[in-house]
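All protein chains of the complex are present and in place, except for one that has been dropped.
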Amino acid sequence: MNAALRRIGSPLGRSSLLRHLLIALVAAGLLLLLTEHLGEYRNSQVATVAYEFCAIAGLTVLTGLSGQISLGNGAFMFVGAYTVALLLEHHPHTDNSELVLVMLAAIGVAAVIGGLVGVAAARLRGPYLAGVTLALALGLPELPKYQHLEGPLGGHTGLVVNAPLAPHDINFSRWQAWICCLAAVLTWLLLQNLISSRVGRAFRAVRDDEVAASLSGMSVARIQVLAFVVSAASAGLAGGLLALIFGQVGPDSFGLQISLFLLAAAVFGGLGSLAGAAYGAVLITFLPNWAMDVANAVSLPAKVSNNLQIFLYGLVLVVAMLVFPLGLQGLFRRWWFGARARLGARNALAR
Amino acid sequence: MAKTPLRLLAIGAVVALAVTACSSGSSGGSGGSSPGPSGSASTANTASAPGITATTVTIGSHQPLTGIAAPGYDEIAPASNAYFKWVNAHGGINGRTIIYKYLDDAYDPTKTVADVHKLVEQDHVFAIFNGLGTPTHEAVVPFLNQQKVPDLFVASGCLCWNNVSQDPETFGWQPDYTREGKILGQYVAQHFKGKKIGIFAQGDDFGRNGVKGLDMEIPKSQIVTTQYYDPTNTTVTPLVQKLQSSGAQVVVSFSVPAFTALLQLTSLQLKFAPQLVVSNVGSDPKTLSGLLTTFSKGAAPGKQLVQGIITDGYLSSPADPSNSWIKLFEKIHNKYIPKLPFDGNVEYGMAAAYTFAEALKAAGQNPTRASIVSAVENTKFSGPGLVPFAYSPTDHSGYTGAQMGIIKGLAIHLFGQPLTTDDGSGPITPYTTPQATAPSNGIPSD
Partner (left out) sequence: MTVINLIIYGIANGLIYSAVALALVLIWRSTRIVNFAQGGMLMFTTFIAWELVARHHQNYWLGLVVAIVAGLALGAVVERILVRPVENGPPLNPVIVTLGILLMLEAGAGMIWGNGLSSYPAEFSVDYYHAGHQVILFSAELLFVVIAVGMVAIGLAILLRATPVGLRMRASAFSPEVARMLGVRVGRLLTFGWALAAGVGALAGVLIAGTQPNYINPNGFDGLLILGFTAAVIGGLDSAVGAIVGGIVVGVTLSLLDNYVSNDVDSFFVLLLLIAVLMTRPNGLFARTSTRRI
């Protein structure tokens, strides 16, 4: 198949940007087709998978590619969500074209805060970094509860999000799915290009051997901060989309478990892999329903069924690290390349 | 290069997965059940709306069956369901049985949204009934109104359910917190003249709406401090200390049962013993004493701690065995939910279910979503309440008041007269029409 591609489009073969663009267009087309045929409930699930993909993709790049762990991406989603909610609250007549600006604001604010955290954490490694990001996950979403900020930030109750209506009577769920899918495809495009670029190679160099990277002239701290910013921006985008879909944001919706679930999803899919982020997004969206169906089928009591999905996320984290550290994508790769190797060997033997 | 086909495969796999996942579920648009035979005779039942068939009505709800709000509140939906089972066993409403699907949201608004979407878009319920909680239900009001799904009898006293122009599908049921605050406040102003009053309230719409009512009735000069607590933070020591150091002799509390208990225990620790006046929301004696009992080895048992708490009620006391409604509800309780305590929460669930049954009956032989909304707005319900509802085409708030009471033993004993008011600056007036008697078979008659 690769030979065929090479023959068809050598320009495609050489330029990764063009290749990625093509894939993005194909994906966008497939998603459009999908949403046209789905009902409201499924479309809102598609939208959920899409925005979760944005958050998980950023995290998987940060952790898998640059080797830094962040347990605080839930906090960046919180930042993005509240930015969108506040902007729409103060500009209630935003229309859909201006929504792009609102989303960019969410990304921007999250990126700035991500940069600050990255700088503060630049000298930290391993467990120290994990601890600080854990504190971030717990501490940042508490801000709206501070009594002097309760007015502007909505206090415990949170803020209502005045999302603009869908244009031309398009079904609202379908419209939301389109917005989220567009964001997801763009995120994929940007991140995939980043991974294949010099910056991506710098991330990997710093992850693999900091001293060597620093000796070869790279500014390790700057690269690490950049990775943090990218991850925070993606999470901010995801949070902004979440605000649009849920129509409401509150300080208690962005607790520690959100950050841990994102990590579990990234690990499940395969750290460092955007395809893995997609698998993780599917997991995070459908696991609650699957767990609920299992619980109902076996008639489990409410106490058990409510905690089942949390237990499964924990199990995923532990089992993945012990047995499948490269995640689902790692398994697929092994199978794929194993198959090709056997095929190649057979061809070689046949001659 | 080598990665490209793999990536395309990955994308294709995800899309294929999604397509197969959705083909196994229902993917229809809004339509519900197929229409039955068009009724030529006026007595034929038809499938007149989503969630309605010739023989059933399906309604949904979101409830905190687990989580921090569960103690006590997790009894409400089973109690409503018990009442519906009773109705079904006695012929249903207009020949239809009521199917009640209530999902657990653990008091988490994100779960509430998921639950309600599932109920409306997948299960195609006729209406949402008695959705519980202020922050939780607020998350789904825009969706329900946009989808024109009747949002009946929300289980919360927030004033936000009465917003007819923006949310015409949404109706409250219990007295809103400001009305309650006014009634409690008037009692405090009349009976604790000259005393220093401290206020302890939940830091969200529940507490703030209540405080608004209190402020309307208690003279400013008497209120020495108002302390708001965060329902996710169980350390209230600094707040109670401020109540104590301000010299409060009476503390009025708009708190959920867990925090009423915390207030009491912390006060015990500090040797602070004000008179407590507690909102109906947080004063159920059985729930409270259960929460207080196992705490401190030297302190008095829970039952003793709740004696003398002043509160309010808008339904008859569960400890009044001569009351026709209590007799009915106790019968239903013993038959369908004997393991649950017979307390204020169970009475609440059954009373709300009774109101729904009344509304369903008034909605006509073949109800539609519009007809049930209109029925609630225009019918004078005669259920177990001590005071009337405010329902009208311009007002969607529920019970218009309450009666004062005091905890004796493990029950609230009401005294004085039922009082009604509005949630603005209107007066508080006694309501003299006696409570309706329960129908003999327990089902609303025409």
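General remarks:
Lettered A and B in written order, each chain numbered from 1.
What we mean here is this: contacts are C-beta pairs under 8 Å (C-beta built on N, C-alpha and C of every residue); 3 or more make two chains touch, one makes a residue touch a chain.
Quantities reported herein were computed from a predicted structural model and do not represent experimental measurements.
The omitted chain makes contact with just one of the residues A:H90, A:R125 or A:R201: A:R125.
One of B:Q146, B:S245 or B:N378 touches the chain omitted from the figure, and that residue is B:S245. The chain that is not drawn here is touched, among residues B:P142, B:G203 or B:G344, by B:G203.
Against the chain not displayed here, chain A makes contact via residues 63, 67, 69, 71, 120-121, 123-128, 130-132, 134-136, 138-140, 142-143, 145-148, 210-211, 256-257, 260, 263-264, 267, 303-304, 306-308, 310-311, 313-322, 325. Within chain B, the residues in touch with the undisplayed chain are 66-68, 70-71, 106, 203, 230, 233-235, 237-239, 241-242, 244-245, 258, 261-262, 265-266, 268-271, 291, 294-298.
Heads up, the rule we're going with is that only the chains that are shown with their structure count from here on.
Chain B makes touch with chain A in their complex at residues 1-2, 4-12, 14-15, 17-19, 21-22, 25-30, 65-67, 104, 106, 108-110, 113-114, 117-118, 121-122, 134-135, 138-139, 142-143, 146, 203-205, 228, 230-232. Taken in their complex, chain A has these residues touching chain B: 1-2, 5, 13, 19, 23, 26-27, 30-31, 34, 37-42, 44, 46, 49, 145, 147, 150, 155-158, 160, 172, 246-248, 250, 252-253, 275, 278-279, 282, 286, 288, 302-303, 306, 329, 332-333, 336.
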